[in-house]
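Data block below; observations after.
A protein chain is absent from this complex, but the other protein chains hold their places.
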Amino acid sequence: MDTTYCSVELYDITFRYPDGHLALHGINLTIHQGEKVALVGPNGAGKSTLLLHLNGIHTGEGQVSIDGLSVNHQNIGQVRAKVGLVFQSPDDQLFSPTVFDDVAYGPIYQGFSRDEVEARVTYALDAVGMQGYRQRSPHHLSVGEKKRIAIATVLSMHPSVLVLDEPTSGLDPRARRSLIELLRQLPQTLLVATHDLEMVRELLPRTVVMDQGEIVADGATQVILSDESVLYQHGLKA
Amino acid sequence: MYASPIPMHIPDGFLSVVVSIVLWIVSITAIVIALRQTNKQLGEKQLPLMGVLAAAIFAGQMLNFSVTGGTSGHLMGAAIATILLGPWQAMLVMTSVVSIQALLFQDGGLLVLGANIFNMGVVGVAVAYFVYRAFQQFSKGARWGILTGGFAAAWLSIFIASLGVALQLAISGTSPANIAIPAMGGIHALIGIGEGLITVGALSFLLVARPDLLGTGDSRGKTSIGVWVGGLVITLALAIISPLASTHPDGLEWVAEQKGFLDTAREPLFNIIPDYVFPGISNQALATIVAGVVGSLIVLGVTLGIAYSRRRATKANQ
Partner (left out) sequence: MPHRLEPYREGNSPIHSLDSRVRVVMVLVFILVCALVPVGAWAVYILLLALILSAELLTDLGIAYFIKRSLMVLPFVLAALPLVFSTPHGIQFNPAGLERFISIALKSWISVQAAILLAVTTPFDQLLLALRALHLPRLLVAVIGLMWRYLFVMVDEVTHMMLARAARSGSDNPARRTGGTVVWRARVTGGMAGGLLLRSLDHSDRVYHAMLSRGYDGEVRTLPQPSLTTANRWLLAGFILFAIFLVALSILFWG
């Protein structure tokens, strides 16, 4: 397989939290350009920890490459521009007085001109269908709106990989539906950690199952989600 | 481990006992008045508000931004607490923050906790209040008044508090006034800029999200004239005394003499004990050696004691 088409490559990742807890153990994972992948597993499996490895916020043993670029101290800025990481709680992600300021954070940090920043914010807000919210305070938005803005804050950086941590948690059915439609339209490589198996069936053709810091299954969503023994064994069904 | 990044928490050992006790008394007085005032103003809602906000200020002190070459800017929070809560509650919030830092994280000492409460809780808050209110009056509550007032309040509260710290160190004989005052003042004039900018950022956020919160007491009652004047007096006093003290370090000799007076008052008390009570240990070097031996014996004794009781415990278990 030609590695230049690999969007994300994880090679033998092992990670221990400072308190000694072994959160990831020997993770190997390859995701190709444009693939849409679900990361599922019980609470505490290590999903969030793994996502934080993709842009070098955590660095354990092993090797992470994004678009063929091996993540290290020198190129961490480039990696962070390529990987758009959307945190589970949008409150943590939205820290500016207005929606505009928040979506503009990445482009301003990247040193773009005023016009370019403006263009990128417009693009990102269009993509999530929130153009009318520019001057609103993120604080007063509904959870669903906050999630959309949180996605816009990374889309404005034009990432090639989009990584989302539990995007549908806390959404009502309509907000959840419209978020799924939004994600379906995005061209980026997608890696989504979630407990929402309905969404996985609908949106993400490939599923990776984690448990206790290891990958225990990886394959077509249809196959994995119809394997009752896997589902029961790893707490996806009770 | 946690350590707050603002170099304003004085550890134990750096202030003389007299200075520590005087500042304890001042701080306790301020706290008692503040408790009475908050009881009057707010009723029962104050408790959860102050508790959660104190936690937020503590956590907010961990926020930082990179300035240059590995240095970073931080928030102390006295000004923003004052702007949000009014002076009395802000004093209690800052007192709680500083107390927790000392009691649980050894950030600032315990005997000198009164001084640290005074510097960050009383001086910081009173100065911030005086400056912010002055800007409010002047700008009639306009946006520019809130932002510039917030910056000025934050900067001055840090700067003046640091002058207070430097003077306390100088009076305690820990650091010469002609060095401590310019050094502390200089560093904190810079740190204060970070404080000011973060405070302005926080205020801009609140102006968009909840402009109703930015009244400092107006929405919750009348201006606290007492604190306002207190802030003014503290600011003027420290701003005038500090340059004087640092250019005329002898000026502090007066204070030192007062302490010398205490020493002489003490002497006759000990002169009552005749020298022959401790025969043979009049030599200091000898005393130090004896202490070394005794100290080692104590530590050794405890170690052996622990080992012995462990052995007995394991034997008993078998």
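Brief remarks follow.
Letters A and B mark the chains as written, and numbering starts fresh at 1 in each.
Operating definition for what follows: a contact is a pair of C-beta atoms (placed from the backbone, for glycine too) under 8 Å apart; a residue touches a chain by one contact, two chains touch by 3 or more.
A quick note: this is a predicted structure, and the numbers were derived from the prediction, not measured.
By the touch rule given at the top, the unshown chain touches A, B in the complete complex.
The omitted chain makes contact with just one of the residues B:23, B:78, B:92 or B:171: B:92. Considering the complete assembly, chain A touches the hidden chain via residues 18-19, 52, 55, 57, 75-83, 85, 87, 89, 91-97, 101, 105-106, 108-111, 139, 153-154, 157-158. In the full complex, chain B contacts the hidden chain through residues 1-3, 7, 9-17, 20, 31-32, 35, 38-39, 43-45, 47-56, 58-60, 62-68, 73, 75, 77, 80, 84, 92-93, 95-97, 99-100, 102-107, 109-111, 169, 173-176, 178-180, 183-184, 194, 197-206, 209-210, 213, 263, 266-267, 270, 273, 284, 287-288, 290-292, 294-296, 298-299, 301-303, 306.
Just so it is clear, only the chains that are shown with their structure count from here on.
Spacing of chain A relative to chain B, judged by their CA centroids, is 43 angstrom. By the touch criterion stated above, chain A contacts chain B in their complex at residues 96-98, 137, 139-140.
Residues of chain B touching chain A in their complex: 204-205, 207-210.
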